[in-house]
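In this view, the complex is presented without one of its protein chains, the others remaining in place.
For clarity, chains are labelled A, B and C in written order, and residue numbers in each chain start from 1.
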Amino acid sequence: MNTSRGLFRVTIFGESHGSYVGVTVDCPPGIPVDMEEMQSVLSLRSPGKSGITSARNEEDIPEIISGVFNGFTTGRPVTIVIKNRDAHSKDYDILKEIPRPGHVDYAAHVKYSGFEDYRGGGSFSGRLTAPLVAAGYIASKYLELRGITAVSFVSSLGDILEKIPSEWFINPNIEDIRKKTYSRSVRSPFDSYIKMQKLVEKVRDEGNSIGGTITTIIDGISPGMGEPFFSSLESELSSMLFSIPGIKGVEFGTGFEGVHMKGSDFNDAYNVSNDAFRTLSNNNGGVAGGISTGMPVIFRCAVRPTSSISKVQETVNYSGEKVEFSLKGRHDPCILIRAVPVIEYSASIVIADMYMRMMANA
Amino acid sequence: MNTSRGLFRVTIFGESHGSYVGVTVDCPPGIPVDMEEMQSVLSLRSPGKSGITSARNEEDIPEIISGVFNGFTTGRPVTIVIKNRDAHSKDYDILKEIPRPGHVDYAAHVKYSGFEDYRGGGSFSGRLTAPLVAAGYIASKYLELRGITAVSFVSSLGDILEKIPSEWFINPNIEDIRKKTYSRSVRSPFDSYIKMQKLVEKVRDEGNSIGGTITTIIDGISPGMGEPFFSSLESELSSMLFSIPGIKGVEFGTGFEGVHMKGSDFNDAYNVSNDAFRTLSNNNGGVAGGISTGMPVIFRCAVRPTSSISKVQETVNYSGEKVEFSLKGRHDPCILIRAVPVIEYSASIVIADMYMRMMANA
Amino acid sequence: MNTSRGLFRVTIFGESHGSYVGVTVDCPPGIPVDMEEMQSVLSLRSPGKSGITSARNEEDIPEIISGVFNGFTTGRPVTIVIKNRDAHSKDYDILKEIPRPGHVDYAAHVKYSGFEDYRGGGSFSGRLTAPLVAAGYIASKYLELRGITAVSFVSSLGDILEKIPSEWFINPNIEDIRKKTYSRSVRSPFDSYIKMQKLVEKVRDEGNSIGGTITTIIDGISPGMGEPFFSSLESELSSMLFSIPGIKGVEFGTGFEGVHMKGSDFNDAYNVSNDAFRTLSNNNGGVAGGISTGMPVIFRCAVRPTSSISKVQETVNYSGEKVEFSLKGRHDPCILIRAVPVIEYSASIVIADMYMRMMANA
Partner (left out) sequence: MNTSRGLFRVTIFGESHGSYVGVTVDCPPGIPVDMEEMQSVLSLRSPGKSGITSARNEEDIPEIISGVFNGFTTGRPVTIVIKNRDAHSKDYDILKEIPRPGHVDYAAHVKYSGFEDYRGGGSFSGRLTAPLVAAGYIASKYLELRGITAVSFVSSLGDILEKIPSEWFINPNIEDIRKKTYSRSVRSPFDSYIKMQKLVEKVRDEGNSIGGTITTIIDGISPGMGEPFFSSLESELSSMLFSIPGIKGVEFGTGFEGVHMKGSDFNDAYNVSNDAFRTLSNNNGGVAGGISTGMPVIFRCAVRPTSSISKVQETVNYSGEKVEFSLKGRHDPCILIRAVPVIEYSASIVIADMYMRMMANA
């Protein structure tokens, strides 16, 4: 089940400490693929030199080994591989004895009967999100040609909580938000980004980690994308998003807060503007009854604090003995930052797929 | 795409004002099916005489037309149909002119090129959740034989917010919570249930509606259920849950609140108790890296206030003219209440499916 | 797995001796559905009064319980049920003791651990093909609007073997072949139909059965339908066809005979006729490399003689004792005859699905 759903779909493979991570993408012919652009998209999630992401130094150079010919997709599967260059497997020897708190190690050990590749989290590693972004780049090019654009950004971090401006629900300037977001190491368009940066540095210095939320806005989707059962736009998006390591919640529109409103306040009333049906508010987040309403699709993901911390934790080893555990290795104090493009580009995969399905039903 | 994913899967059909709603269930042979018990489960979501749910009077009597022989599933598809008895289609004639605010009407009109059955929300109606519950009953019997039990309950409603006791994350008494929940019209095990009941009555009297959240706990899942990409336990559950009308958010464990913690507080450290690996906390909600940890699986859904309200709303008709809109018909002031068993039983379908897939990999 | 693949897809349910057989169809909105026409299509496979099909007297009246509104599909699932009126379950009591030779009884008994509905073959019954034809009728209407038409007919029966005229490979008159085929009880457009009719009567009188082959021609498919791996047009068609009870072989174009040719004779050379690329021969049967070439798609199915015969057979009972076995009940001496519309209409389901997928990739 390493293949996502639908028609525009991806099959992912690789382990943190294997030779390559990669992805195979099923997609239509004629999508332009520019390797420099793909590289620059990949670099958005790479551990940089900002000091607030992992020190693991991966250049993440994508190689295409099938499905692109003369700069365009051929209509046959596109396979992209990315070499793992800087793995320090030794750091992980201890995992043979102690399952990391907050991590999948123990469950994976049971599930795979001890055959799992435990090094660096194996195929559970966030490293698998690199090929996902590469695949999402192709999806984003497909969508760009159809007038659909997306942006993700950090909307809260630790105790720094930002409220999304109501204008962004109705008529977002995707380009502008993107520019701000990706110009900052902490991937947030809000003025609090300096505070956020400092918070990450602080938890990093403590050998600790911190989580928060990422908001995504997708503009340009016409009404009617999705199926009420069992392929609602929310179903398909959340299904993809909850495959990204560390995501613990997904909400659409005003989400958990909004549902506590009364119906008369929550309902998005229609208006006609420039001959188009629009809603005055967008509490539904661009999806009603599981299908797109024509308003911007907006959702928020909760991303947990990184499990791997160097701070000492009390836990037990596989023999059941109490131990003090401190993980060496190079970890992100805040995976949120690198999850921003991962969410943006993996959402693009879903939207491209839903677009194709919509065409099939026309 | 009216078929859910995997091996234990359901295909749903019907419209609010058609002759039947129904479901076909793919499932293993030998699951006991007791029609009285199925009926009593269905009655959990039926509009009752409590005064706080819709006045639409549907008895929801399930008929099995295939796949059950001598009281057990045969291994071939089980089809269950439920007759629609009390539809008042006339109430909905206005929908030909005015798309309801907050509803899917407009988007469906575009999507289906005007061929949609608009009466009572057609196949977007909450009425489709009746067969989903009937299918979930079969899943719950399958799981019961494997020691897995589940409960859902209202955990917040309007401004009444309840905190889940930490014991319920670690060692829940499912039976006890279920008993309390379903003995109360408002489907909440908390002492605030009387306040909740009064709040629903108040918004009902105003011709308005209110939303809130539902928490679900599933106990007895062994470690290793789910696949990191793209069939994480969270992916599969959320995919199903976001098909249920009105759900706008899904979070696991401590969810959106929890992620703002530091990693050292969030990480669930291991302990060995009665020779079993358990975690001392369960902020992860029983899922790490997309697979079950062996701890209770716990998640919370945000359910929006009912869109259909009789209170007057300002909106536009299909010609783009401003109108005052007030919907006749019999609506729930709070769909949350009836969504409780829908979430519980549809989650059971997913868990039964994931269980089968786990067996396949053994 | 009672759901076929892709986008235009069907979920089948029911047993020979249950209350209903039926099908749920996922399909686009706006397909015209005429109940009288559906009925007349269904009657093509019904046991008639010709004396050469089963005496089981089923009128096969389809009822639509969802997905059709004002004479058109709504875009939501169409469910069709057909009541079982004339089942004689008593005839099958012996199956509790003796698995029928040539039948699935024994394997089903092992597979379903004794929970199977053994009466009349349960859900293995040819009766399940009635809803398949009803679903195929909808597919055929979808295809008709897109200029695609199909016909199936008996091309051999026992020792009566007919050669398909080469013109039918290149430029078939579907309408004419259909007219001839369905005007004859034995469903063959060839002049040997009277000999075929007599052969069926002869084996019927012996309490025996006979098999043969059915050829199908589908015209109007443009080049490019199908995917080389793993959704070739042949893969998708054969996958559906081999679900029809009694089919033991599927071949495309000149099939098993043709492959023994030399390449220079087999290769279909191109020609330009009326500005269209056509091939002068069609040994490939309209499919090369797994995708349609634009020529008529032509394939032949081998259909085994009916397993259920009243002639005495030597076999063993479940206790392993030798017994003489003769099955009462009302059986077709030649299921081939009734399989003709089943193949034609189930192939339409596949082509409709492949058409939708082709649109998605455009």
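Throughout what follows, a residue touches a chain if its C-beta (ideal position, glycine included) is under 8 Å from a C-beta of that chain, and two chains touch if they have at least 3 such contacts.
A quick note: this is a predicted structure, and the numbers were derived from the prediction, not measured.
Visitor: Of the residues listed, C:G67, C:G120 or C:P305, which one is in contact with the missing chain?
Guide: Final answer for the missing-chain contact: C:P305.
Visitor: Can you list where subunit C touches the absent chain?
Guide: 1-5, 12, 99, 101-104, 106-108, 110-112, 121, 123-124, 128, 156-159, 161, 203, 206, 208-213, 222-225, 227-232, 234-236, 238-240, 242-243, 245, 247-256, 258-264, 266-272, 275, 277, 279, 283-285, 288-294, 300, 302-307, 309, 311, 313-316, 320, 357-358
Visitor: Suppose we count only contacts with the excluded chain; which residues of subunit B make the list?
Guide: 7, 28-29, 75-76, 228, 356-357, 359-362
Visitor: Going by the touch rule given at the top, which residues of subunit A touch the chain that is not shown?
Guide: These residues touch the chain not displayed: 1-3, 7, 9, 11-15, 18-22, 24, 26, 29-30, 65-67, 69, 72-79, 81, 111-113, 115-117, 122-123.
Keep in mind that, in the parts below, only the chains that are shown with their structure count from here on.
Visitor: Where the CA atoms of subunit A average out and where those of subunit C average out, how many Å apart are those spots?
Guide: 46
Visitor: Between subunit A and subunit B, tell me the centre distance in angstrom, where each centre is the average of that chain's C-alpha atoms.
Guide: A distance of 26 Å separates the two centres.
Visitor: Where the CA atoms of subunit B average out and where those of subunit C average out, how many Å apart are those spots?
Guide: Inter-chain centre distance comes to 39 Å.
Visitor: Counting only residues that touch at least two other chains, what does the list for subunit A look like?
Guide: In subunit A, residues 228, 357 touch at least two other chains, as defined above.
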